[in-house]
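Reviewing the structure listed below.
With one protein chain removed, the remaining protein chains of the complex are shown where they sit.
Showing chain A:
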Amino acid sequence: MLLSLLIIIPFFSSFFSFFSYRLHKNLPRWIALLGIILTFLFLIQIFFQEKAHFFQTKYSPNWDCQLIVPWISRFGIEFNIAIDGFSIVMLIFSSLLSIIAVFCSWNEIKKNEGFFYFNFMLVFTGIIGIFISFDLFLFFCFWEIMLLPMYFLIVLWSDKDEKNKNFLAANKFFLYGQTSGLILLSSILLLVFSYYESTNILTFNYNLLLDKPINRYIEYIVMIGFFLAFAIKMPIVPFHGWLPDVHSQSISCGAVEIIGVLLKTAPYALLRYNLVLFPYSTEKFSLIAIFLGLLSIFYGSWLAFSQKNIKRLIAYSSISHMGLILIGIYSNNEIALQGVVVQILSNSLTTAALCILSGQLYKRFKTQNMNEMGGLWSRIYWIPGFSLFFSLANLGIPGTGNFIGEFLILSGLFQVLPFASILATMGIVFSSIYSLNIIQNIFYGPYKKNFSIFFVKKQELCIIIALIFMLVFLGLNPQKIIDISYNPIHNIQKEFNNSILKIRL
């Protein structure tokens, strides 16, 4: 029952915040904040209640905490939500980041607050739904529901006046998202119907679909469909067209939500669905995926280096890190998979922080062009230091979560494909180049414009400091996260290996 509250609370708080706009201007943001915090508290409650289960070592086919309500019985669709260690880690982090995103937008949103928080909470609902749904149809529904409110967040509240560019970016986002959704739906249906043909059970249940006696070719096609759908969302290089545009056009809190949380649903889904549902074809496909990942790493970091716009730079660096995550997922190594979890979290923290910082700069200078800034180190308090910290974290200095993530992924990969691991390591060199580039261009050197020294508000300071603490915590004590998510990740890997072995025998 607690589980259903995780969806019900944000969903209804979105409506409340919409209608409360009539009562008082500031009410929506309080309701949104309250909704997220309540969800977070319930998550903590579930976490402690089920703690014993999260740390258990025995693999059980039933999930730790599950709620099943029949929904569309004609197609065997259930409202099936469950939670395990992996999803609870993602859930806790996405709700923390959402709280930060609300704080970011606290004073920034000056028009139509009600509608803004309505959309914001709907996105949040969708994200939570994705992490806890164990019915493929339900998963797809949440996957789609997120898109439209996100579209509105991008279009209606961007801080720029270039309306046309805005529409273009948002439309791009929506169309890419819809394409991914349609491909996903078709492949889900293909999977379900081929399962139906062989077993005569029409079901969308994830646990039932796990043991699928379906045709290899169909499995391969379905796997490609799933991969495409998730790769568009992630985004991986040939499908990345929407991210830089969207990112540069949306407001900073929207960007936090996109990069920090929304993008992380795709690697989660890859881990949860692709590896376990299609072990045979995933194993065949893994070389291609690793190649795509390497391509993303290099392409992302090279293009990031040549960007003039800060936000585009962050977007490209995010693409490059996504490549690393993809490599980790497809490396078929448990250490690398655990690294992926840490990397997903820490990467979202760093990019979110960089977004917030660039948002701060934009608020003051009304430009995102790095060439127009310069020498800000002596002119602003706090921001340069923080930026330095986060860009260094972005390239993975020890002590931050990124280092742990990268290290685990690369060392895991090294056991399987040493050459690819070496190549991926070289990507870090390029990421250090663009990270230093951004610092050099903005904060050092002679300053190009005259302006008075300004201070950062306390609230903004608190947000950044909270992010730093989380990142350092991840860096110093990653074992906590690994412990919580150990069981499901271990199971995913075991399942994957077992099925491959079975097929080989």
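Keep this in mind: a contact is a pair of C-beta atoms (placed from the backbone, for glycine too) under 8 Å apart; a residue touches a chain by one contact, two chains touch by 3 or more; residues count from 1.
The criterion applied here is as follows: contacts and distances are computed from a predicted model.
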* Asked: The complex lacks one chain in this depiction; which UniProt name from "NADH-quinone oxidoreductase subunit N", "Universal stress protein", "Hydrogenase expression/formation protein HypE" or "Glutamate transport system permease protein" does that chain carry?
  -> "NADH-quinone oxidoreductase subunit N"
* **Full-complex contact with the absent chain, from A:33, A:127 or A:155** => A:155
* Which of these touches the unseen chain: A:2, A:34 or A:145? -> A:145
* To do: Go through chain A and note every residue touching the omitted chain.
  => 71-75, 112, 115, 140-141, 144-145, 147-148, 151-152, 155-156, 167, 171, 174-175, 178-179, 182-183, 185-186, 189-190, 193
